[in-house]
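Take a look at this one; I'll ask things after.
For this depiction, one protein chain was excluded, whereas all remaining protein chains were kept in their positions.
Just so it is clear, A and B label the chains in written order, and each chain counts residues from 1 on its own.
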Amino acid sequence: MTGFLDYVPGSSVLHRLDPLTKLVLSLCVCISAFLTDNLIFLLVLVGMDLLLGVLGGVFQKALRLLSGLLKLSVFLFLLQVLFVRSGAVLFEYGILKITLDGLFVGARLVLRLTAATLPLQLLLSVTQLSDLSGVLVQRLFVPYKYAFTLTTAIRFIPVFAAEMSGIMEAQTARGVEFDTKNPVKKIGLLLPLCAPLLISSVGKIHESAAAAELRGFTLRTRASQSKRYAFIPADYAFLVFSLLLIAAGILF
Amino acid sequence: MIEFQNVFLRYGSGAAAVHDLSFTIPDGAFVAVIGANGAGKTTAAKLMRGLLKPTDGQVLIDGTATTALRTSELAKRIGFLFQNPDRQLCKPTVREELAFGLELLSVPGDEIQKRVDAVLEDFHFDPERSPFALSRGERQRLALASLIAVEPKTLILDEPTTGLDYRECMAVLGRVKALHEAGTTVVMVCHDMELVLDFAERVLVFSAGRLLLDGETRKVFRDTETLPKASVLPPQITRLSQRLADVLPPADTVEEMEAAIRERKGAKA
Partner (left out) sequence: MIEIHGLSFRYAGSDRDALQNIELTVPDGDFLGIIGPSGAGKTTLIHSVCGLVPHRRGGDFYGSVTVDGMDTVDAELTDLARVVGTVLQDVDSQMVAANVDDELRFGLENFGAPKDEIEERIVEALRAAGIEDLRDRVIGSLSGGQKQRVAIAAILALRPKILLLDEPTGELDPAVSEQIFRILREMNERFGMTVIVVEQKIMLLSSYAKTLAVLNDGQLEVAGPVREVLKESRRLEEIGVNCPRVVTLSRHIEDLTSGAIAATVEEAEAMVREVLR
């Protein structure tokens, strides 16, 4: 069982790329998705994300995220459709008014969200966190402390998620009905659980910091890293491709 | 009564976490569930409580499948004590913590008051203290107390003694024993074989998601052929007695062993 942000071991071309290239590529897809207003180009970007998923052997995982995003997307889409009042009216009933603009704005938002989220997941699926922080420190001169904070935050997400589901299970055992269909009621049930989660999280972070320090964290410098990264020919191809995406984002 | 009928549980597409479990736990029993880490003990315990639903087969509680019972209905019948009490506790004071489980089950206010007071007196807790200011052992006792307030017919304990010292451990188990003597059914997942010997009447031995052995506690611990397959090492005196089988009759407790030694010594003299 792997979480949706976990690294998936493999030997695909994406796995072999320099971590820096992968970082640049995923950022360029995001930027491009925000630069463009063209629905078709956004669709192309989503399609390309999925294609990259196939290339990296993590297509199933990308699909899982996509289906996870679906609920949120439907919600956001409806919100936009109902609130945008300008443009040609397609349907009107009382205060309810659906316009062409509303449909476009809603679709754009949802596609943009999808096109920009997928590459980040893809990046984490085919790149080890340590390699990511490694290139940040070695090549982009990010201070190690910041890189470590970033990767630790990502690493702790599944730990906290497990803690949260453990707490929910324990509360279910006492009779708290999390299986309720009412979302407002569910949030009301979840709020009191923040206390135990916070307490256990603070404890874990405390222990984590102590453990890292006992293993010489404060002595670490840019030169400490023993792994070196180097471009392979495919890296250059992907970098050029990334720049083309930006250009396309500006053009369309 | 808890009944497992050919129960399977698979996580995702992976191998079965538990495989073809069939057994019955009658009312009033004290059953221990033992086996190595990852053998499926906790999974089985959660299936009994309806926290997990079987992929195949069914788990029946007094004849009704867990899948057909509501969360609150299950909570009323079976109390579940987790390894880590901190996940269970969420209220600012001991009193509110004890009342919380009862409120969830819509017990009337004056009845809640009555039961909470009874439990408070019984466990000698300070009602106004914060649960988080208590020691780990005290928190485990509080978690147990909040289950007892609900007066369930069955108690399931998942490694209740992890992280507790011997005295705290005895405090928790002494209480559980008293409940059992008053008629409560107890199922305890446990790694400490000495405790299993002292408290459980029957033992279920798990290995790799399957039920390997099911029988009376002392008989199970004498099954030297099967136990190693589950990485279970019997209690010390039982092992000692097995090594001394050529000179002494079987013994499982210190007292029995002492008596056997003295008798043999006396017979020789």
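By our rule, contacts are C-beta pairs under 8 Å (C-beta built on N, C-alpha and C of every residue); 3 or more make two chains touch, one makes a residue touch a chain.
In this text the structure is predicted, and so the values were computed from the model without any measurement.
In the complete complex, the hidden chain is touched by one of B:Glu103, B:Asp165 or B:Glu216, namely B:Asp165. Counting the whole complex, the residues of subunit B in touch with the unshown chain are 35-38, 83, 135-137, 162-168, 191, 193-194, 231-233, 235-237, 239-240, 243-244, 247-248, 254-255, 257-258, 261-262, 264-265, 268.
Those residues of subunit A that touch the chain absent from the view are 2-3, 6-7, 9, 128-130, 148, 151-152, 155, 158-159, 203-205, 207-208, 210-220, 224-227.
Criterion: only the chains that are shown with their structure count from here on.
Touching subunit B in their complex are the following residues of subunit A: 1, 163, 166-167, 169-179, 192-193, 195-196, 199-200. The touching residues of subunit B, counted against subunit A in their complex, run 11-12, 14, 46, 49, 51, 70-72, 74-76, 79-80, 82, 84, 86-91, 100-101, 104-105, 132, 146-147, 150.
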